[in-house]
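One structure below.
Complex shown without one protein chain; remaining protein chains in place.
Order of writing sets the chain letters: A and B. Residues in each chain are counted from 1.
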Amino acid sequence: MTGPRSSVGCGVPALHGRRVYFSPRCNLDLAALTDCFSSASCIVTQTTSGLIIGLLLFLVAAGLTLIFGVLKVVNFTHGSFYMLGAYFAYTVNNLTSSYALAVLAAAIGVGLFALFFERFFISRVYGANVLMQLLVCYAFILILDDAVKIIWGPEFKSMGMPDIFQAPPFFVAGGIIPVFYLFLIIVTLFIAVGLWLIIAYTRFGTIVRAAAVNPSMVSALGINTGLIYAAVFAIGGMLAGLAGGLAVPVRSLTAGMGFSILIESFIVTVIGGMGSIAGALIGSILIGLVRAFGSIGFPLFVEGLMFALMAIILILKPSGLLGKEG
Amino acid sequence: MAPKQTTLSRDLLIAGVALLVLLILPVLWPSKALSDLIIRVSAFSLFATSLNLLVGYTGMVSFGHGMFFGFGAYCFGLSMQRLGVSIPTALLLTIALTAVLAAVVGAISIRLKEIYFAFITLAFQMLLHSLIIAWVPLTGGDQGLMGGIPRPEFLGIDFGLESNRYAFSVLLMIVGLLALRHVAESPFGYTLRMIRDNPERASFLGVNVFRTKLTAFIIAGIFGAVGGVIMAMFVSGAYPEFANWTMSGEGIFMVMLGGISTFLGPTVGAVILSLLNDLITRRTEHHGIFLGVIILVFALGLRKGVTDFIADWFQARRESAGAQLKGGRQ
Partner (left out) sequence: MSRKKIYVDRRTVLKGAATGAAAILFAPNIVTAQSKKIRIGMLTILSGRVAQLGTSSRNAVMMEVEKINAAGGLVGREVEMVIRDSKGQPQEAARVARELVNSDGCEILYDAEASSGGFAVHEVAKDLGVLCIHTNSETSSLTADPKIRIPNAFRVCRQGIHDSIAGGAYAAEIAKAKNLRNWATCSPDYAYGRDSTQTFMEYLKHFYPEAELKTEAWPKLFQPDYTEVITKVIQARPQALYTCLWGGDLTSWIDQGNIYGMFSQNQVFAVNMADYTALTTVKNLPQGIHSGNRYIKTFPNTPQNAAWADEYRSRYGEYPTNWSWQNAVGIHFLAAAAKKANSVDGKKLEEVLRGLTIESPFGTDGTVTIRAEDQTIVNYAIGWGTTIPQEPYVPEVKAISWETIFELETEWKKRNNYL
């Protein structure tokens, strides 16, 4: 990674006649990318990096795809759920100095809010034009952003790292893995497995899967689909809130912080397949790895690349990598 | 056929009257805020009505329509700044380039159905947005086109005068709306409705669904871009926000608030949203809460756009013309 670099700095005059592609401002740095692939420490560090980005994203995207899969609702308010989770965690941590309680509060608090949102607002637009649903969600984004600004103030907030995690990072094959991120990876994988187990093996999970495919049949069998919908929405919201709460030690909180994660979760859900949680996992890890290695090879195209990936999947297999056809 | 002719001449009459009214208005009521509002409404009206050609008439929900608004603004701005052409030439150039963009994007996107079509248009829009921000030497990046858009004289008309720019914007809106109306009421427009209602049947009847949809997409793109041109002239620049997904969102809200099933619905929506925005931001900085609540009232209370509501009301009244009815909904 050290040694003379033949890459062109963005904005700095070109050296060694390096060809400048497409954007006249910066270039691809494929040399750096191949350097990285041939270095164990780089691979370890960047892969962990990709996993971290991906897994936190997965929690949010899983909720989004679950809600779409079962309720056929595109929940544009999902980013705001994430934001609320972060703020709830921040406040509870301030009151109790306990990160564990803060995360719990985030998950439960947002789960309850999602329940309220679904029962009183979203349920009124089931089956309506998707644009009406979009309108309702957007109204809530506006209201929540303002509410957050009024309650917590306009300046950005930060919680800081809980003391437990302030240990030096692990070194594996020369690559760096911070303690907190290891914790996050374990927790999110645990949640992912738990989610899968619930959906695949419990009665509740079976009912949810059935409701996704044939709601009228499920209700004909005497099961209250309204309750199911509410539960699914609450779980989806809870996942987003949990992600917000877990990420708080390494994020700064402002109103509007939900936007970028909303867009990214959409990309993941499209790539993975709307309604498929396993697809969301694959999609988010893919995005995470693309970001991690992309920032080395083509730092300025990473965002564009994600949208390009989304477009490519839509063209080749619109239902996503693991989505069901039709 | 006779009904079509009546429609055309009636539309021309209405358009003419509207144009006259709008041109005389600043003389009778010299409020710059009103003129500014009308110019902005002109831009958004074309944008939203062209979007509704896709959403309401053809059943194609697009989340990326803002790409044409932004593309139109930048094309126009760049042509004026770099090529030094006259305003009408820049406008024509913009239309031509937009048609190419719409053809390319449409050809790829239209094969997808429903929500996937929506997402891929969004993806293309964000790609354009990323491109605008990245290509700094051409577009100025996130600062936008700086230095203002030149206003050269054309055929003796001095575009440096605000009143002339106002007249031009209003003229563009009326002509654009008239053209879109003509498209919507033509056999092509009815084919679009047929595709919206039953695409299989349409194709059995020999309609090339793909090509028809593509044509509609291109037309919609062109008029979306003209909306962008009006806005670029108003702010004397072009900014990446014009091509952001928030712009697409605003277009959708105008269509939904104003009414998806009438031709003028989106225009009404543009008026409502602009008025609401102006009113609310004047009084308070907590515009999010107020606007959000009002939108909720519309979405959950009315459950349809304003003109849809009015149209349904008149329909209900007509249908029970015999019996006494207190003007309730069906």
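Definition applied: a residue touches a chain if its C-beta (ideal position, glycine included) is under 8 Å from a C-beta of that chain, and two chains touch if they have at least 3 such contacts.
Treat the numbers as computed from the prediction; the structure is a model and nothing was measured.
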Residue in contact with the excluded chain [from B:I14, B:L138 or B:A179]: B:I14
Options B:L12, B:L83, B:L279 or B:V297, residue touching the unrepresented chain: B:L279
Residue in contact with the excluded chain [from B:M80, B:I95, B:I133 or B:M194]: B:I133
Residue numbers in chain A that touch the chain omitted from display: 1-2, 5, 9-12, 25-26, 36, 41-42, 45-46, 48-50, 52-53, 56, 145-146, 149, 154-161, 165-166, 168-169, 176, 178-181, 247, 249-257, 260-261, 291-292, 294-296, 299-300, 303
For chain B, residues in touch with the removed chain: 10, 14, 21, 29-34, 36-37, 40, 133, 136, 140-144, 146-148, 162, 231, 234-237, 239-242, 264, 268, 271, 275, 278-279, 281-282, 285, 287-288, 307, 310-311, 314, 318
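We adopt the following convention: only the chains that are shown with their structure count from here on.
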Centroid spacing, where centroids are CA-atom means, of chain A and chain B in whole angstrom: 33
Partner chain A, residues of chain B touching it in the complex: 55, 61, 108, 111-113, 115-116, 118-120, 122-124, 126-127, 130-131, 134-137, 245, 249, 252-253, 255-257, 260, 286-289, 291-293, 295-296, 298-300, 303
Footprint of chain B on chain A - complex, ascending: 23-25, 74, 121, 124-125, 128-132, 134-136, 138-143, 145-147, 149-150, 263, 266-267, 270, 274, 300-301, 303-304, 307-308, 310-311, 314-315, 318-319
